[in-house]
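Every protein chain except one is present and positioned as in the full complex.
Chain nomenclature is as follows: A, B and C, assigned in order of appearance, with residue numbering initiated at 1 for each chain independently.
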Amino acid sequence: MADMSTTLSSFRLPNPILTASGCAAAGRELGQFFDVAELGAVVTKSIMMQPRSGRPTPRMAETPSGMLNSIGLQGPGIDSFIANDLAWLHEQGARTVVSIAGGQTDEFVELARRLYGHPAVSMIEVNISCPNVESRGQVFACDVSASSRVIGAVRRAADPNVPIFAKLTPDVTDIGTIARACADSGADGLSLINTLLGLVIDVDRFTPALGGVTGGLSGPAIRPVALRCVWQVRQAVPHLPILGMGGISSGLDALQFILAGASAVSVGTAVFGDPSAPMRILAELEAALDERGFAALSDAIGFAHLDADERQARMTVTV
Amino acid sequence: MADMSTTLSSFRLPNPILTASGCAAAGRELGQFFDVAELGAVVTKSIMMQPRSGRPTPRMAETPSGMLNSIGLQGPGIDSFIANDLAWLHEQGARTVVSIAGGQTDEFVELARRLYGHPAVSMIEVNISCPNVESRGQVFACDVSASSRVIGAVRRAADPNVPIFAKLTPDVTDIGTIARACADSGADGLSLINTLLGLVIDVDRFTPALGGVTGGLSGPAIRPVALRCVWQVRQAVPHLPILGMGGISSGLDALQFILAGASAVSVGTAVFGDPSAPMRILAELEAALDERGFAALSDAIGFAHLDADERQARMTVTV
Amino acid sequence: MSGPVQETAEIFSVQSVGEYKQFTLVAPGIAASARPGQFVAVSVGGERTSMLLRRSFALYDMTPGGEFAGTIQFVVAENGPGTQWLVRQPTGARLDVVGPLGTPFRRPNDPVPAVLVGGGYGTAPLIPLARELVAGGSAVEVVIGASTAARLFGELVARRTVGHVTVTTDDGTAGQRGLVTDPLPELIKKIDAQVVYACGPMGMLRAVGEVAREHAIPAQVAVEESMACGIGVCMTCVLPVRGDDGRSRFVRSCVDGPVFLADRVRWSDVGRLPDDLVGAAGMTRTPMRGGAR
Partner (left out) sequence: MSGPVQETAEIFSVQSVGEYKQFTLVAPGIAASARPGQFVAVSVGGERTSMLLRRSFALYDMTPGGEFAGTIQFVVAENGPGTQWLVRQPTGARLDVVGPLGTPFRRPNDPVPAVLVGGGYGTAPLIPLARELVAGGSAVEVVIGASTAARLFGELVARRTVGHVTVTTDDGTAGQRGLVTDPLPELIKKIDAQVVYACGPMGMLRAVGEVAREHAIPAQVAVEESMACGIGVCMTCVLPVRGDDGRSRFVRSCVDGPVFLADRVRWSDVGRLPDDLVGAAGMTRTPMRGGAR
């Protein structure tokens, strides 16, 4: 049985399967299907300072092997989140990655401060794939300097014992450049990818199907794009750990991300079709590693980047 | 029965269904399944000056509701293309859009010159979603100035009676900006979208599944991204016609593109699963327009951008 | 009420009822705890399907296991590709089902006269409710309606359960021509109803709510909103609902519903973002470009 433990910077996880932000709320509902403390970690829905209503409905449309959503970051605000959701996760003994989002740098900073020293927070995922109000709504992660500014400020404000990961959008010309900028500004790792911007037209109502007009595309449809981003970022910043995601719905899908360079993975949309998907995927990944002769998950991370000799060396040392 | 005719700038087409570049070769093979002269037009595989071998195999991987390809623009070179493929299309009486690709601006220009005055060429699609050798392989369409330069030069060199369309990649931070740059440089319209850059890992061989490492993702999986691009470009450059594509496999898919702002559509990957897809989609689109009370396809173009009053006005005038 | 479970359930039978198919599944885990008003979420399309999301169906029957394994029933109207696939599944096929989901209809502790209003297949969840109410000694009236006779559901079983049923169709092909809300005031008066229960299209629920309000009685209505997860984790299924504190929020219809008090739902704001919604101010401060991000 392969050793499934992994690390995301200083955060040690017994296994590499996490939920994805916005696809597991704060873990409570999934707790009806499995023990959330058995996950690598729960990644909570991106939280902002204030309560947010989110967007009008319709908020989703099914697409081929995917779905489009426009939730608009509905949430209770950080105070309620800490008092209720984080407290519950703490009680369960679940490792928790808190995803934060803001409309400007200050909001991210304030969120990091509120989470400072909280015993339940193992890691912070900084969702910079959201719009910057100070820049006519351009997404932070679409711009090198906006990304750097937020990540730098959060790194300075956050508990130094807590790694911070920048969550990137694939909707950019060169994700490697953004990743490097985040790395240079102090990110301890990178989460990729967020959804792709998409649109569906309702052919009977003659309007965009979603209340928010455009929405985020997720699910297996985007997996090849996600893997490409992980591959490119692994090459651009080989020293930073990657939390990979995008369309993972089986252990072999997860293995693709690991081989491409992810140290752990998040399972998002798959949960909607199968609430126990994370546990199933964990078991499938373990079996897949065993079958392939990996003694440890960590041996497989980035394996597809190695040349034949390097692979041989890595396998012989550890098997 | 709705009037299905449409225009792409000065190019008049009896119907809005075209093939997609690289998904129909030069029409000959599809001629075994239907009369290619019944298409709106045949769009030929991007041709370059010299013969090209293309990339090593494996060249494709199936993905959920999509596929990844890395052909690498295999082709016979422009002279052979004109002598054989274009001649055959001309004999068939097929309307033809010739897709051209180059490694530098000069190559595009020379291709446009070779096609100058050729009676079989109804339109030129300039595939600028290919790498610029002069800029370390960055894709032309990822950069405003590289796009402008190629499109401006091709517009000056090409037969003034032949519209030129710039074919854009979705892999950019802001497709509207690229579209505007092309418009300003003289593009008569825009073709969108080319494939998304993707990757698949072979979990048994521990390497990227494709010989070319990364590949282009196409098929229904990418349709929401394609529709979003069409929507954004329609808003960015409302005066330019759009040839829409990306995952179209039914008449209702085509209708979504038309409503989002495309004047015509290309059917690509769907042909691999169903060689007569273009004709089926044409029939389905016609039926869909009839059911919805459109007297003419042209009334439906961009309809989803209108507000309720404008829609009412457009329908009453024409129905 | 215990939580939902995920079961592989064999199709015991599929019956045609008008335009609908009535499914009976062997699903002991779900049957064990399901209550009227709750629903199940069913995977569709089979292996390697391009359809990722489950389809939701209100429970029409839940028979916990005794001598035989527990079964559930639901009624499917052919709609898009997912339901088209489902109605073609043969007896003996296995479905992946999650349930019971959502909040049930709340029943009075003591017998109270109640009118049940069903539109189309919306009658389905009212039948087990009617059974419980009757068993509990409540006076019950049932009115069911549809656009046309073939889209009526449950007339016979409703008649068997409560003795009589009022039927309306838009086109007059069965019962009286008109809407289910036409006979409603009279039925409320007839038994001096203290509560109305309803399930059907949004417009109907709203209208039923208005009639109930005119009679100063509550209406519990089961809504149908597009759902990605059905278990409360995705936030796609929200409705603007007034809370006990008088403030309105976008509330998940999969876990906080599908049964709501009609006068709490802000029907005219469905599909809109009213300014006074909790957190609406946060939206204008940070307009989103689209997407979840």
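Heads up, the rule we're going with is that a contact is a pair of C-beta atoms (placed from the backbone, for glycine too) under 8 Å apart; a residue touches a chain by one contact, two chains touch by 3 or more.
Everything quoted here is computed from the prediction, not taken from an experiment.
Contact with the chain not shown here comes from a single listed residue; of C:Ser33, C:Thr49 or C:Ser226, that residue is C:Thr49. Annotation: of B:Val97, B:Ile124 or B:Val139, B:Val139 touches the absent chain (contact as defined above).
From the set B:Pro16, B:Gly40, B:Pro163 or B:Gly212, the residue in touch with the chain omitted from the display is B:Gly212, counting the whole complex.
Taking the complete complex into account, B:Cys130 is the one of B:Ala2, B:Leu39, B:Ala112 or B:Cys130 that touches the chain left out. Summarising the interface, subunit B meets the missing chain with residues 22-25, 29-30, 32-33, 45-46, 48, 50-60, 62, 64-67, 69-75, 77, 101-103, 127, 129-131, 133, 137-139, 169, 194-199, 210-216, 218-220, 269-276. Touch with the hidden chain on the side of subunit A covers residues 64-65, 220. In the full complex, the hidden chain is touched by subunit C at residues 45-51, 81, 84-85.
One rule holds for everything that comes next: only the chains that are shown with their structure count from here on.
Ranked by number of C-beta pairs in contact, the top chain pair is A-C. Centres computed as Cα averages put subunit B at a distance of 45 Å from subunit C. Distance from the subunit A centre to the subunit C centre is 35 Å, each centre being the mean of its Cα atoms.
For this pair, subunit A with subunit B, the centres built from the Cα atoms lie 34 Å apart. Counting partner chains per residue, subunit B has residues 64-65, 220 touching two or more of them. The residues of subunit C that reach two or more other chains are 50, listed in rising order.
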